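Yeah, one chain of the complex is gone here, protein chain that is, but the others are all in their spots.
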Amino acid sequence: MNTFGNIFRLTSFGESHGPAVGGVIDGMPAGITIDMEFIQNELNRRRPGQSAVVTPRKENDEVVFLSGIFEGVTTGTSIGFVIYNANQHSSDYDNMKDLFRPSHADYTYTTKYGIRDHRGGGRSSARETISRCVAGALAKLALKEMNIKITGYTSSVGEISVPGNYMDYDLDLIEKNIVRCPDPVVAEKMEKLILSVKKDGDSIGGTVSCIISNVPAGVGEPVFGKLHAELASAMMSINAAKGFEYGMGFEGCHHRGSQVKDTFINVDGHIRTLTNYSGGIQGGISNGEDIYFKVAFKPVATLLMDLDTVDKDGNEVVLKAKGRHDPCVLPRAVPIVEAMAAIVMLDMILMGKTTIL
Amino acid sequence: MNTFGNIFRLTSFGESHGPAVGGVIDGMPAGITIDMEFIQNELNRRRPGQSAVVTPRKENDEVVFLSGIFEGVTTGTSIGFVIYNANQHSSDYDNMKDLFRPSHADYTYTTKYGIRDHRGGGRSSARETISRCVAGALAKLALKEMNIKITGYTSSVGEISVPGNYMDYDLDLIEKNIVRCPDPVVAEKMEKLILSVKKDGDSIGGTVSCIISNVPAGVGEPVFGKLHAELASAMMSINAAKGFEYGMGFEGCHHRGSQVKDTFINVDGHIRTLTNYSGGIQGGISNGEDIYFKVAFKPVATLLMDLDTVDKDGNEVVLKAKGRHDPCVLPRAVPIVEAMAAIVMLDMILMGKTTIL
Amino acid sequence: MNTFGNIFRLTSFGESHGPAVGGVIDGMPAGITIDMEFIQNELNRRRPGQSAVVTPRKENDEVVFLSGIFEGVTTGTSIGFVIYNANQHSSDYDNMKDLFRPSHADYTYTTKYGIRDHRGGGRSSARETISRCVAGALAKLALKEMNIKITGYTSSVGEISVPGNYMDYDLDLIEKNIVRCPDPVVAEKMEKLILSVKKDGDSIGGTVSCIISNVPAGVGEPVFGKLHAELASAMMSINAAKGFEYGMGFEGCHHRGSQVKDTFINVDGHIRTLTNYSGGIQGGISNGEDIYFKVAFKPVATLLMDLDTVDKDGNEVVLKAKGRHDPCVLPRAVPIVEAMAAIVMLDMILMGKTTIL
Partner (left out) sequence: MNTFGNIFRLTSFGESHGPAVGGVIDGMPAGITIDMEFIQNELNRRRPGQSAVVTPRKENDEVVFLSGIFEGVTTGTSIGFVIYNANQHSSDYDNMKDLFRPSHADYTYTTKYGIRDHRGGGRSSARETISRCVAGALAKLALKEMNIKITGYTSSVGEISVPGNYMDYDLDLIEKNIVRCPDPVVAEKMEKLILSVKKDGDSIGGTVSCIISNVPAGVGEPVFGKLHAELASAMMSINAAKGFEYGMGFEGCHHRGSQVKDTFINVDGHIRTLTNYSGGIQGGISNGEDIYFKVAFKPVATLLMDLDTVDKDGNEVVLKAKGRHDPCVLPRAVPIVEAMAAIVMLDMILMGKTTIL
């Protein structure tokens, strides 16, 4: 299944070491002006090689649009796009052809399909997420027309977390450091941790937090297309994601209902809530407050150390470390989380237009 | 959006105080013998009034099948079913007609549709989950033919959690206590906590853990239909769910890759993993190990205490406590979590049949 | 596959000799007032036993709505409904249990599913179309708010056709005769033909024509959701349908482009076409002119004469005539064609709301 979304839909393709990755975006509203600089900048935020804390692979990741845009404006027809692959060291993966890397998808793909492209993880590579960033960038351009803003940041790396919540920070500081953390002091600690993990040939997990602001009340579907269920599905489709929570999340389980109720109040004629434990969503539908959620990412499975495993015939073998990889997925996961959030929001807003005549 | 699933699909309908709830199940494999006693027992596990820790409302919740079953066996055609509503105290809700209960969906439904059935939450009521239990029971009957088993339990209530993980427990003990916890000592503490919260007219949150065992390797879709993304979407569609994690989940963020890698080993000619931090899923596809995940539920929003809120005209008002409600959703959430897991698993298994000729 | 539509969707269930037929309607816009008399009248137009030219089976076909309507108005939530079966002579079908009726679906269902409900055709019975008439009636109520009108009529029975096209007739005459033909003289001939065929225990085919008027320009999707492709899919899903054409249809193949071009003209500031060979649709999207199409129905396969066939073991046997059936499907097909057209139109109008922000 390579399509995500109901009305605004991304269908993606591409293996890490094939000729290209790309996709088709369907349902993009007509009449949106394309800001190529903004789109390319979104891809740059995801790009390998952008800083010392990510993989040193150099990939330009330039998107080429093939349809759906005429004289710089979307026409409402489907938007095909490609990003050509380059700087592939496919031979780095020759030793993996017949064996299964631990905690990777090599074994499961082989079981499912009877065949796999072993080079760099093939279809299961996180390189696939470029397509999401392209679709997310287009969605952001449409959402900007409604003044909706999506902001992600690294909220923890290993045991190091930002204290407090998003309202305690100046979110403009996020892009000022290479881990994408709004607290400069914590950011420095995170950076140090990642570099130390990298030196060990190891990897480390963490969390991305994300806020969607200025969403009008009434967006989302009841029962099975709940706004947070769509967000959960979107986030859990990102490589290495292990958990999702919104509003008070897992922490809320410890509390009594009387402690975490969001009292409705009247603020200058607008119905608002005094607190926002609900995370901006009630019954699956936005209530006009900030939507916020958190995604857990495991430490990436690729390690620069020798690993025990088996080959396709079940022989126990040692996988020799090789290649160039991310010691921590978090800094590059931030734009991907934002992109998926943007895709969901635009899709749900478009869906919402169909509920009344 | 009232349909869930790709091939095995539930389309549900019904408001809590309308004539009935029910649905249509499409894609049920032909040739499965219907065990009515089993199905009714699944509904009984979800039923209000079953114990001291849940709402005292009496609802029989008897399912009537209207199609798709011939001489006790599924025919492959769609299965319509209804559960008639009874024991409705609709007048209990008269005072809510024009105001918005805090942390409920009253305000968001009204904003989205311009109209709502205010009686008992209407479509946003958890009464809708009966339909899921019916579909889940049918899915379980099909999965049983493949020896797949799904087991949920209450893993925490408020601050009280079971220590360790599911492998430390005798899961046959779950249904022996009214909170559905496999640890009898912890179960007793949970029960006391819920009763004390109930006495206060308050509510309390918690978590349900769930294990899916005997799933063959190769089930799930890569990229956008990842098995855990479908599970996340399914779980987050349940009323009051605030978080989802699978495998090592949020806890895994704290660790290094070298600490949580699942080494492949050869056990009597079968490829297995030495540990199971992955939670039985790699790259979105099952690897043959146990699948396990956890769902966070907030304390239910309905409280037996007076609450400040606003009415539809924005006037600040006090909502007077009334009605019969669950102090803690957990014991009744267990069968619902299992049902949604069963729906996802059967759907993904059927989808998997299409990947090769 | 028991769901039709994208946004406005009908999921149907039910066998002819099971307890009930029914379905769930999703995506019905909120705020539409339900006119029960109108809905029941639509079902009555489809009902068996309504005249001498249709099957004498007596079925009341009363629809019961179970959700989605509050105080007589749609709420935007899913609408469950049932029509209980009655007057079943299931034993009429005992002799068919193990054999395959010619030109029926007995053999193909058995091959596909390994099991079938043999009574009265089971799921393949045209009784299933009641659910379409219910959904179609609701769609018509919504379309009425936009002044859109859908009118079907019997345009041919056997070799007897109405001369000319729909613009030559007073469409108010359609419901004045029992074959539903706007030309009273032709109607009488059709009636006579059907009664003569009935006397022979035989059946006869024909065509239904349908006009959709007052559709604004811009409805329909390009490429794969073309308005006429959706109409074709809808019509060909009706039992006994063998062909579909719109606009100039098959007849248009004989002409040169210069003879059948629809010249654009300016009529009082509105862009119109001088002729309407296109049938109101260009490039899959409505152009504001009348949409018209025709559906071919074969003679029904059930005949009151002995028929050669085989049983499930391949033995050649004779099927003895029995039961009560339609000599001609046409008069009762008219409301079904209209219903499916209404479902498609409302669905496409709702889809169209998503193309711009």
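We just call them A, B and C in the order they show up, numbering each chain from 1.
Keep in mind that, in the parts below, a contact is a pair of C-beta atoms (placed from the backbone, for glycine too) under 8 Å apart; a residue touches a chain by one contact, two chains touch by 3 or more.
The structure displayed is predicted, hence computed values, not measured ones.
Here one chain is not drawn; of C:E71, C:E159 or C:D172, the residue touching it is C:E159. Of the listed residues C:V53, C:I130, C:A296 or C:V334, the one in contact with the hidden chain in the full complex is C:A296. Contact with the chain that does not appear here is found for just one residue of C:P182, C:G206 or C:P331, C:G206. As for the chain not pictured, it touches subunit A at residues 1-3, 9, 11-15, 18-24, 26, 30-31, 64, 66-68, 70, 73, 75-80, 82, 112-117, 122-123.
Seen from subunit B, the chain kept out of the figure touches residues 7, 27, 29-32, 76-78, 142, 145-146, 222-223, 349-351, 353-357.
Across the interface with the omitted chain, subunit C contributes residues 1-4, 6, 12, 100, 102-105, 107-109, 111-114, 123-124, 128, 156, 158-159, 197, 200, 202-207, 217-226, 228-237, 242-250, 252-266, 269, 271, 273, 277-279, 281-288, 296-303, 305, 307-310, 314-316, 351-352, 355-356.
In the analysis below, only the chains that are shown with their structure count from here on.
Greatest centre-to-centre distance from subunit C is found for A, with centres as Cα means.
Each chain gets a centre from its C-alpha atoms; the one nearest the centre of all protein C-alpha atoms is B. Centre-to-centre spacing of subunit B and subunit C amounts to 39 Å, using the average Cα coordinate of each chain.
Centroid to centroid, with C-alpha atoms defining each point, subunit A and subunit B lie 26 Å apart. Counting partner chains per residue, subunit C has residues 30-31, 76-78 touching two or more of them.
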